[in-house]
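In this view, the complex is presented without one of its protein chains, the others remaining in place.
Here the chain labels run A and B in written order, and each chain numbers its own residues starting at 1.
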Amino acid sequence: MKIKSQISNKIPVSPSIDKVGVEERVARFQSRSIKNESKKQGLNMVLSMIDLTTLEGKDTEGKVKQMCYKAMHLHDHFEGIPQVAAVCVYPSMVAIAKNELRNSSVKVASVATGFPSGQTSLALKLKDTKFAVEQGADEIDMVISRGKFLTGEFAYVFDEIAAVKEACGKARLKVILETGELVTLDNVRKASDIAIYAGSDFIKTSTGKIQPAATMQVTYTMLMAIRDYYDETGIMIGMKAAGGISTAKLALHNLVMVKEILGTNWLSNEWFRFGASSLANDVLMQLVKIETGVYQSNDYFSID
Amino acid sequence: MITFQLINMKKELNDNWDYSSSLEAINHIQLKKKYNLFIDGKWIAPSKNTYFKTINPANEETLAEIASASKEDVDLAVKAARKAYTNVWSKMPASERAKYIYRIARLMQERAREFAVIESLESGKTIRESRDVDIPLACNHFFYYAGWADKLDYAFPNRKIESLGVAGQIIPWNFPLLMAAWKIAPALAAGNTVVLKPAETTSLTALKLAEIIEESGLPPGVVNIVTGFGETGAAIVNHPDINKIAFTGSTAVGKIIQKALVGTSKKVTLELGGKSANIIFEDAPIDQAVEGIVNGIFFNQGHVCCAGSRLYVQEGIAEKIIKKLKQRMESLYVGDPLDKNTDIGAINSKEQLQTIEKYLKIGLDEGAEMYQPKCTIPKKGFYCAPTLFLNVAQSSIIAQEEIFGPVLTIQTFRTVDEVVQKANNSPFGLAAGVWTDKGSRIFNLTSKLRAGVIWANCYNKFDPTSPFGGYKESGFGREGGLHGLSAYLKLS
Partner (left out) sequence: MSRIEVLKTYKIYIGGEFPRTESGRYYTPLDSKGKALANICLSSRKDVRNAVVAARKAFGPWSERSAFNRGQILYRIAEILEGRQAQFVDELMRQGSSKGAATNEVNLSIDRIVYYAGWCDKYNQVVSSVNPVSSSHFNFSSLEPMGVVGVVAEQSTSLIGLVSLILPAICGGNSTVVLASEKLPLCAVTFSEVVHSSDVPAGVINILTGYPEEMAVTLASHMDVNALITSNLETKLSNKLSLLSVDNLKRKFDYEVNWVEKDKQALHYISDLQEIKTTWHPIENVGGASSSY
């Protein structure tokens, strides 16, 4: 639980962003070479930061139960593999997940507020949130109203986030910006600032339903928003990169960014998450390759 | 502020996460123990049989022995160049000349990694720089100029175009292979032959280029490489049978050369030093500007003639910029150039490190406030941490003289007039940077700053098509683009 002692009610002034400059900075992160011990440590970190996710119309009890088991048992053939940070499901599946994970430290995150489009009334969004919290969700992943944002109604977006935060109670709030719909980095920065100042605990790139999602350029922009807020207020905000990160290499580059922009205090799953489904197995294959020296095959790693 | 932590991993494990050493493999490169001079398509021993050692500035280990060319050797080289020019190169159809130059470009691309490793080993620049910037630009420069060889009429319509003959070229140690490309490619495309002297601390990639030139089948004598010290360079400058001198290096030596050429008919171009202003306005995209500052002065250890070594920040955002700059500097790694994670490599030589340290002392004596981030510096080799000087005045020595190291002086300004005047208030005029979100302000600044290259919302961008060169004491003549051809042609 975290207390924000200074939540400003003003819509902050965001700096302007030069996209070409961002591309260059990102390229420097991507040419960092992570090998040996630092790679092993990094990969373990990545695993512990994953929110294993299933958000499909065809989700069932069975699917969720199996995913929860995988969350706690990524690859029992090897010792010392950490558990993931959380599972992420629809509100209707929260209770099931909560039950499966009751003896572990894996959290249950629930999407809410008319995920993924958010095209519904505020009243319904708050009801959705409260239901998920009552069912036992530790974290709520909400979506902002992109339509309102793109027409410049920033105060509406701000107030909506603040209202959902209140409905969360003790649950931590992640605010999904859906960066693929915001398109420009200027918009991503502005949306990040609004979400942070309105009370979010985490800012999150995407719903995972559209591409592009968590590109390095977008994640960079959001990390910078977190950095500026921290410099201004001393308050830490978390970051979740969701969608499009399917390889260990990409995940490691993201950790490089977190380290160089925010510092090692953010290198834990309390402050950084990966929203991913197929990432875990790629990381596992890399870890096993480091141990054995041999390239791996998908056949040897369970998919659920 | 209360924080309650609930995590899966021990906090200590992640607090110390840093990058393990990631050394570039070097077992695939081929270096001879001893290099002779490349004259008339052959490797010949220097007439006085003198050699000198070239070392790796990262650890002071010897890499190879290099021949020291005497006045007689230079004479041999010029004779070979003249013979090749008269009998072969000037008679060859331009489209065939082009094909040789294309071959050189393609062969360089094939051996790019080897070039990058050797460049880093000898010059001290990071392998990331060599691999991702220097070597590709060098290859591209040859490829670009190859295409001009048979199109010179278009570059200078309505003029009679003739090649000059033999070009004598002297290049510096900060971009060894790239400078060789910038000199040789346009000279050949314009139909000249070449005698080139690389800097004494960085001869190897020029010599490897000579091997490529051999492989390409380029007729003997068209390109000659004579290694050596200042005397070798003087012998080139003073040789009576050279038609054109091209020099890139310090302003002091440039003036010596220009004086030596008075009364001769030799054409000359000089690309000299700089003390370029990097100007940040209040409405700049702040984080990208900070990156541009870092790129402008710490890239290549600050051994860049056009380095943005004078920072001018508009007063309203000075505090923010400086804070962010210091934060950004925390993640710059100083270390072994061959480590892929190094951002700032070794200083090229002991002499250069001493020069830099001299200026650091001057800066402190002048009362400026020095800032260097905490970083681990290797025990052997020549290194300098990235450095900021705050509270610097326009009249400070460190804000006027070229330091040629990773040292940035910071001044503030209030209005556009003021910064234009201050930026121009320098005997140099090589480059400038302007950071603002307002397009009309960009064009205002770019039209008023007296510098040959102006980077708006970017810094240190180079391209074979883009002319590069300075105003005032930063030299004259342009390299790159269509404009770079005129230096090597007689236009009447």
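Just so it is clear, a contact is a pair of C-beta atoms (placed from the backbone, for glycine too) under 8 Å apart; a residue touches a chain by one contact, two chains touch by 3 or more.
Small disclaimer: the values here were computed from a predicted structure and weren't measured.
Q: Over the full complex, note down every shown chain the hidden chain is touching.
A: Within the full complex, the chain left out of view touches B.
Q: Of the residues listed, B:65, B:132 or B:150, which one is in contact with the missing chain?
A: B:150
Q: Just name the one of B:350, B:448 or B:490 that touches the chain not displayed here.
A: Final answer for the missing-chain contact: B:448.
Q: Among B:16, B:354, B:376 or B:415, single out the residue that touches the unshown chain.
A: Per the contact definition at the top, the residue touching the missing chain is B:415.
Q: Would you mind spotting which of B:99, B:350 or B:490 touches the chain that isn't drawn?
A: Of the listed residues, the one touching the omitted chain is B:99.
Q: Which residues does chain B use to touch the chain missing from this display?
A: 95, 98-99, 102, 140, 143-144, 146-151, 154-155, 415-417, 420-421, 438-441, 443-444, 447-448, 464-465, 481-482
Here, only the chains that are shown with their structure count from here on.
Q: If you average the CA atoms of chain A and of chain B, how many Å lie between those two points?
A: Averaging C-alpha atoms per chain gives centres 43 Å apart.
Q: Can you tell me which positions in chain A touch chain B when the two form their complex?
A: 1-3, 5, 15-18, 20-22, 24-25, 31-39, 41-42, 44-45, 48, 82-83, 85, 105, 224, 227, 231, 234-236, 255-256, 259-260, 264-265, 267-270
Q: Please output the residues of chain B touching chain A within their complex, sorted ascending.
A: Per the stated touch rule, the residues are 1-9, 11, 13-22, 128, 132, 283, 285-289, 291-292, 295, 323, 327, 331, 340-341, 437, 457-458.
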